[in-house]
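Note that one protein chain is taken out, while the other chains of the complex remain in position.
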Amino acid sequence: MMRLFKTLAASTALMLLPVAAAAQEAAAPGFDEIGPYIMTTFLFLICGFLVFWMAAGFAMLEAGLVRSKNVTMQLTKNMALFAIAALLYYAVGYNLMYPGDGWAMAGWLGTLFSPASLEPVGLAAADADLGYASVASDFFFQLMFCATTASIVSGTLAERIKLWPFLLFVVVLTGFIYPIEASWQWGGGWLSEKGFSDFAGSTLVHAAGGFAALAGAIVLGPRIGKYRGGRVNPIPGSNLALATLGTFVLWLGWFGFNGGSQLAAGTVGDITDVGRIFANTNTAAAGGAVAALILTQILYKKPDLTMILNGALAGLVSITAEPLMPSLGGATLIGAVGGVIVVFVVPMLDRMQIDDVVGAIPVHLVAGIWGTMVVPLSNPDASFVTQAIGVLAIGLFVFVVSFIVWTVIDKVFGIRVPEEDEINGLDVAELGMEAYPDFGKG
Amino acid sequence: MMRLFKTLAASTALMLLPVAAAAQEAAAPGFDEIGPYIMTTFLFLICGFLVFWMAAGFAMLEAGLVRSKNVTMQLTKNMALFAIAALLYYAVGYNLMYPGDGWAMAGWLGTLFSPASLEPVGLAAADADLGYASVASDFFFQLMFCATTASIVSGTLAERIKLWPFLLFVVVLTGFIYPIEASWQWGGGWLSEKGFSDFAGSTLVHAAGGFAALAGAIVLGPRIGKYRGGRVNPIPGSNLALATLGTFVLWLGWFGFNGGSQLAAGTVGDITDVGRIFANTNTAAAGGAVAALILTQILYKKPDLTMILNGALAGLVSITAEPLMPSLGGATLIGAVGGVIVVFVVPMLDRMQIDDVVGAIPVHLVAGIWGTMVVPLSNPDASFVTQAIGVLAIGLFVFVVSFIVWTVIDKVFGIRVPEEDEINGLDVAELGMEAYPDFGKG
Partner (left out) sequence: MMRLFKTLAASTALMLLPVAAAAQEAAAPGFDEIGPYIMTTFLFLICGFLVFWMAAGFAMLEAGLVRSKNVTMQLTKNMALFAIAALLYYAVGYNLMYPGDGWAMAGWLGTLFSPASLEPVGLAAADADLGYASVASDFFFQLMFCATTASIVSGTLAERIKLWPFLLFVVVLTGFIYPIEASWQWGGGWLSEKGFSDFAGSTLVHAAGGFAALAGAIVLGPRIGKYRGGRVNPIPGSNLALATLGTFVLWLGWFGFNGGSQLAAGTVGDITDVGRIFANTNTAAAGGAVAALILTQILYKKPDLTMILNGALAGLVSITAEPLMPSLGGATLIGAVGGVIVVFVVPMLDRMQIDDVVGAIPVHLVAGIWGTMVVPLSNPDASFVTQAIGVLAIGLFVFVVSFIVWTVIDKVFGIRVPEEDEINGLDVAELGMEAYPDFGKG
C-alpha cells in the first residue's frame, strides 16, 4: 500500500549527488549548467497555471453564451471535463503522446500506461538525470493542452447533449484521440519528421478540438427551434458579462499557451523569444477583436459583442501556430484575418444548419487552419505543402474517429436529451438544479 | 514623521556591498551564491499572488452559494476580512508566528509587535544579511495563508451573522488564533520539534479555519427554515456560475498555496519538487471532482454541481498536507477520498443541524484532517501518532478558543441579525444595498 503512494520524488536528493559531489571538489555548478533547467521548469509551471486558467475561461464563456436554463449543465460539463482530462491524460494520454523509444507503431502510435508505479512511464523514470526541465512540470504543462481540446468541444454541443455521453467522449478524446495525433508532432512522430510546423497547436489543439466538435454537432443535430422554418433564429446568450470575462481569461491564459510552448527559458535567446511570443500573442488578439468590431459595424451597422469576443479568440488561435517569427505588424494582420473569419464563418455554418452554440468551430477549427497555413509566410523552415498535409492528416483522423465515436455512443446510449428536457432546460430536467434560482425569468 | 514613513529598504543597496565589493576584486557572485535567494523570492511573490487570488475565489464561491438577498453582505465580508487579515497579520500575527529567538513562551507563544519602526520585528531587521529569500516576500506569502483561514469561516456562517461581530472575530483569528497555532509548526514551535508533518497546511490552515467555523456555527445556530419540521430544507445558491468561477479561482490559487510551501526554488532539487507539487495538486483536485461526480450520480441519480465543486476543493485540501511525496496515482486517490468525504459529511452535518452554508466544514475541516492523517502513507518521516497529536492539539486549541470568543462576542454584542432582517435579507436590512437591484425576483 505504502509503495503505491510513495513516489520517486525523494530521489531528487540523489539526483543532485553527481553534480553536488563534484561541486564540493571543484566549483559549484554555474548558471549555464543548472540555470536553464530551473528557468524552464519555472516557465512550465507559470505557463501551465495560465493554461489551466483557460479551463475557467471556457467555462465562463460557455456559461455566458447558453440560455440561463442550461447554465448549471454547462458548468458541470466544464468542471467535469477538465477533471476527466486530467485523469485520462495521466493514466493513458501522456504515455501515448510521449512514447520516447517505446512507440507501439513507430511515429504513429505510442504506448500505454504501465500502472505498476501509479506513474506514467516518463514520470516514473523522471529526473534520473538532469533533463531540460522537471518531467512533472512538463507533464503539468502538457496536460493543460489536452484539457483545452476537450473544452473546445463542450461549447459547440451545449444545450442539447446529455452529460454522460459527452463525458464518455471526453474520455476517448483526452485519453486517446488527442494524445495520438499530438504524438505525431510533439511526441516526435511522423509529422515532425516531415517538417510540419505548429508551434503551440493551432491545428494540434484548436483545429483538432474543432473537428471533434464538428463531428459531434453533425451527429447531434441543431437545437430545437434554431433553424425552424428554414430561417436562422438567433438564440442569445444569457450572460454577456460572463462571456466577456471568459474571453479575458482565455486571452490571459494564452500567454501561457504560446509562451510556454517555447519550452525553454534559461538562455538569453529563449527568454527573448518568449518575450516576442507574448507581444505577438497579444497583438494578434487585438487585431482579431478590432477586425470583428469594424466588420460587424460595416455589415450589420452595429458592433456585435459576441463577434468581437470570438474575434479576439480567433486572433489568438490564428497566431498560435507561429507566434514567434512574425513581426508585430504581421501578427496583427494574422490575428485580424482570424477576426474576419469568425464574422463570415458563423453565418456560413448556420446556413449549413450546423448549430455551434458558442462559435467554437469558426474560432478554433477555421482560424486554426488559417493560422497553420500562414506559417510559411513568416517561417522559412515551413512549407505550404507540409502544412496542408498536417492539417489534412490531423483533420481527417480527428474528424473520422470522432464521428465514429459519437455515432457509436449515440447508438448505444443516445447522446441527445429528450425533446421535453431540452425545452424545459437541462438544468431542471437533467440535474434538478437551477443556476440562478432566485432570479425571475425575462 | 518622515521616519515613520521611511523604511530600511534603501539599505538594500548597502546589503549588496560585501558581496559586490568582493566581486570587484575577485569573481562576481555565482548562481549558487545569489541564485537561490532570487529564485525563492520570485517563488514567494508568484505563489503569493496566486494565494491572494484565492480570496477572490472564496468571495465568488460564497457569493454564488448564498441567496441573492445576502450577496452584498457576503461580498462585503470577504473584502473586509481580507483587508483586516492583512492589517492584523502585519500588526500582530507575523511576529507571533515567527518569533525567531523571541518566544514569550518557548514553542507555544511568540511575541508581540514593536511599533517603533511601523514594521514587524522580522521585517524591520530584514535583509541585513543574505537570507534564503527576501523577508518581505516571505511576509507577503505567509500573510495570504492567514487570510485564507478567515475566508473559510465566512462561508459557513453566511446569511445570518452580523457584519461587525464577524469582523471582530476575524481580528482575533488572524491576529492571534491562527498565528499562535501556526507558530507551533511553521514558527519552529513544539509541534515541529515533535515531527508533525503538514506541508502546506491541511490542518494548520484548513482544518483550523474549519474548526473556527464549526464553533461559530454552533454558537450562531442554523438559518431560519433550514431545519423546519425536523426536515432538512435545501436552500439553493443564487448563482452557480459565480460558485464555479470561485472554485476555478481556488484551484488556480492552490498551485501557489502548495507550490510556494516548498519555500525554495533555486536549486534543481527544489524546483523539481515544486513541479511535482503542482502536478499532484492538480490531480488531487481532479480526483476529488470525479469522485463527487460519480458518487452523486450513484447516490442521487443526478450529478450535483455544488458537490462536484466542493469535491474538487476537498481534493485540494486533502493533498495539502503532503503534496510532494505521493505518486500521481496516490495523489489522485487521496484527493478522491476528499471528494467522497464531502458527499457523505454534508448530509451528516445537516442531520446534526449544523448549518454550514457553503460546505466549508466538510471541505476544509474533515478533508483537512484526512489529508493530515494520510501523510505517513507516503512520507516515512511522519508517524500516525504525531499526526494525530497535531490534529488534536490544533483542533482543540482553535475550537475551544474560537468557541469562547464567539460566545463572548455574542453575549456582549449579539452575533445574529434580527429575525426580520434575516428573512428580508441582510443586503437591504443591514447594508441598504442590493447586489442585483435591476433583476426581478424568481
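Read from first to last, the chains carry the letters A and B; within each, the first residue is number 1.
Just so it is clear, a contact is a pair of C-beta atoms (placed from the backbone, for glycine too) under 8 Å apart; a residue touches a chain by one contact, two chains touch by 3 or more.
Quick caveat, the model's predicted, so the values are computed rather than measured.
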| remark: Contacting the left-out chain: of A:73, A:295 or A:309, that is A:309
| remark: Missing-chain contact, candidates B:163, B:232 or B:408, resolves to B:163
| field | Footprint left on subunit A by the chain that the document does not show | value | 30-33, 35, 39, 42, 46, 50, 67-69, 236-241, 244-245, 247-249, 251-252, 255, 259, 265-269, 271-276, 278-279, 282-283, 285-287, 289-290, 293, 297, 302-306, 308-309, 312, 324-330, 332-334, 377-378, 380, 436, 439-442
| query | Which residue numbers on subunit B touch the omitted chain? | reply | 1-2, 4-7, 9-10, 12-13, 15-16, 19, 23, 27-31, 34-35, 37-38, 41-42, 44-46, 48-49, 52-53, 55-56, 59-60, 63-64, 71-72, 75-76, 78-80, 82-84, 86-87, 90, 115, 117-120, 123, 127, 130, 133-137, 139-140, 143, 163-164, 239, 242, 245, 430-442
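The rule is short, and it goes like this: only the chains that are shown with their structure count from here on.
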| said: Averaging over Cα atoms per chain, report the distance between subunit A and subunit B in Å. | reply: 31
